[in-house]
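A single protein chain has been omitted from the complex, and every remaining protein chain is retained in its original position.
Now for chain A:
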Amino acid sequence: MAAAATCSTGTRSTGSMVVAASRNNVTSFQRRGPRTSGTDSGCSRLVSISGTRPSVRNGQLLVSTGLPALDQLLGGGLAVGTVLLIEEDKYNIYSPLLFKYFLAEGIVTGHTLLVASAKEDPADILQELPAPLLDDNCKKECDEDICNHKTESNVKMKIAWRYQLLPKIEARPVSSSRFGHYYDVSKRIPQELIEASKWHGFFLPEKISSTLNEDPCSLNHGYIKLLQFIQNIIYKEGFDGSNPQKKQKNILRIGIQNLGSPLWGDDICWTENCDSNCSLTKFLYMLRGLLRTSLSACIITVPTHLIQNKAIIARVTNLSDTVVGLESFIGSEKETNPLYKDYHGLIHIRQIPQLNNLICDVSDVKDLAFKLKRKLFTIEGTWVQALVRNY
């Protein structure tokens, strides 16, 4: 910086035409802007999307799932363009929590959200998101900075006078610059954050008219509507690069709740041999195609414990990229097992994708359990408590 400062002083004293040109710039070294039509600068532009970072292993762009512990187990985060499938636990208590963490992370980092559900209104789902834990010290300093900003702008610097002409950089710690935030489950997200965010909701009973007769061979009507809705949003808002975007690129976070349950009109949950056996699998295939060609990431929760045909579960797992299964101890014999007495359930990482890779990033840890404390959802290995007790 010192070299640039002396350079600018030099140009000012010579009074060349560079001075006029660089009136708004501090230095005469001008950075060439990114070429609008060039795709080779695409990589550097992608990295600058808030809330994302490239994977350290293969350079894939990752977004956070909202739980830093889960990000670590998935190899850094969820890759953009992939599907995270959550196999619901039996009483559906913990999987909505992971779903909400994902959406809350989207709001905090400024991503666009698309929430689809057949059971609850998406507006109600958004009201129940957990509150982010921004440091209280940071917040206080932010407010003080805003107050002091006006008074300090007239103070002349005595020693560092060369820096006076530098544009004032906001020293506010921007929460979206970090990857992975912590949330307080016992509090609700502040209303102003929801209002400041951009979200689209798809509530099935409103979108579908119940008197329509469905053709059993083709895709389920509800799924078709959902796919059209997602495709519409992706196209309209330019997540697939179709409209040349003047504004900053952003990620679309899609959340679909309880896919495959009877409320979506799918009958895989109540019969083994059903006519529309491949509705869900076709939907997943088309959804993945949509995601791969756009800047989006998707979380889906499926009640696999209700699906009667085991072959469908296997197909659904193969068609998703990352699969995480939750198994809660409520009502099972594991509740009385002393090994598991500190935990609420087991978490199984069933599948991790191999994206542009020959090997996938399976972590070595196998016995993972989760626990929902009052404010936090934690994941740890079961050996931690066993060792503590035995030694």
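As a working rule, contacts are C-beta pairs under 8 Å (C-beta built on N, C-alpha and C of every residue); 3 or more make two chains touch, one makes a residue touch a chain; residues count from 1.
Just so we're on the same page, contacts and distances are computed from a predicted model.
The chain absent from the displayed complex carries the UniProt protein name "Elongator complex protein 5", chosen from "Dolichol-phosphate mannosyltransferase subunit 3", "Thioredoxin domain-containing protein", "Elongator complex protein 5" or "Serine palmitoyltransferase 1". When the whole complex is considered, the residue among A:Ala69, A:Ile194, A:Ile224 or A:Leu376 that touches the unshown chain is A:Leu376.
Within the complete assembly, A:Lys119 is the residue of A:Arg53, A:Lys119, A:Arg178 or A:Arg315 that touches the hidden chain. Hidden from this view is one chain, which touches chain A at 91-93, 96-97, 118-119, 121, 128, 205, 210, 261-263, 265-267, 269-272, 303, 305-306, 308, 330-331, 336-339, 342, 366-367, 373-376, 383, 386, 390.
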